[in-house]
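Only one protein chain is missing from this complex, and each of the others stays in its spot.
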Amino acid sequence: MIGMRSHQGRIEARTPGRGFTNVTDAVERVVAESGIQTGLCTIFLRHTSASLVIQENADPAVLADLEQWLAELAPESRSWAHDDEGPDDMPAHARSVLTKTSETIPIVQGRLALGTWQAIYLWEHRRRPHRRELVVQVCGSA
Amino acid sequence: MIGMRSHQGRIEARTPGRGFTNVTDAVERVVAESGIQTGLCTIFLRHTSASLVIQENADPAVLADLEQWLAELAPESRSWAHDDEGPDDMPAHARSVLTKTSETIPIVQGRLALGTWQAIYLWEHRRRPHRRELVVQVCGSA
Partner (left out) sequence: MIGMRSHQGRIEARTPGRGFTNVTDAVERVVAESGIQTGLCTIFLRHTSASLVIQENADPAVLADLEQWLAELAPESRSWAHDDEGPDDMPAHARSVLTKTSETIPIVQGRLALGTWQAIYLWEHRRRPHRRELVVQVCGSA
């Protein structure tokens, strides 16, 4: 396939504190704007105390379980040297290390090639609400 | 380098239950089909209870150790709210959070630029065999 092009978009998300915000539809809108039918879409998060993850879109109990379990792997109760912004500061960095700063998804027939049960989530790791910025880069052919 | 193009392929893998399936050769075949000499290859897995990982291709004991250790980080014995499909259901989601839904590898002289000791594995996290679908997107120049 010849005639590649690229398109860039931005998404601003306001998170309600710790937990998941589904950004799949917002990303699909950038893909649709691009007019690209076959290619790649990369979503990049410009922060180190939140992250991205592709997970099940059906049962909310999956997300609740993941939230509790990740809090156990990077506990607030651990003694952290860096705690300038409170007890959830360093666990947020640790949680983002275990998850993703970017996700890359192929585009097939103008849409993200996600499986039936997959959604893209912005995972907030701080206790308080935050404004988070994502860059979406689409490249491929029309 | 001017004259970019893209190529898309699919891989279907049948896993034997928990453990690793080496998909490196299958991915290299899609790269070879594409005719692309310099560029990028993205492998995307369309599931949330299996994942991708790039790991050592030499000693099988490495993979056995990783399997046991990951089972300790996301134990079946933990009390999970979501257990519709059995005790391995939610640990499978947790294990996929800690690993990758996609991997992206540069292409140099028509081949994946993997290091000497690297292979691409599909990591099944469910106890029973599954049919898993991967999309491979190659872009670059011939």
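Letters A and B mark the chains as written, and numbering starts fresh at 1 in each.
By our rule, a contact is a pair of C-beta atoms (placed from the backbone, for glycine too) under 8 Å apart; a residue touches a chain by one contact, two chains touch by 3 or more.
Predicted model, so just to flag it, every value in this text is computed and none were measured.
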| item | value |
| --- | --- |
| Option from B:66, B:92 or B:134 whose C-beta touches the chain left out | B:66 |
| Hidden partner chain, residues of chain A it touches | 3-8, 40, 42, 44, 46-48, 73-74, 78, 80-82, 84, 90, 93-94, 96-98, 100-102, 104, 133, 135-137, 139 |
| Where the unshown chain meets chain B, residue by residue | 1-2, 4, 38-40, 53-56, 59, 61-62, 64-66, 69-70, 73, 98-100, 103-106, 108, 113-118, 139-141 |
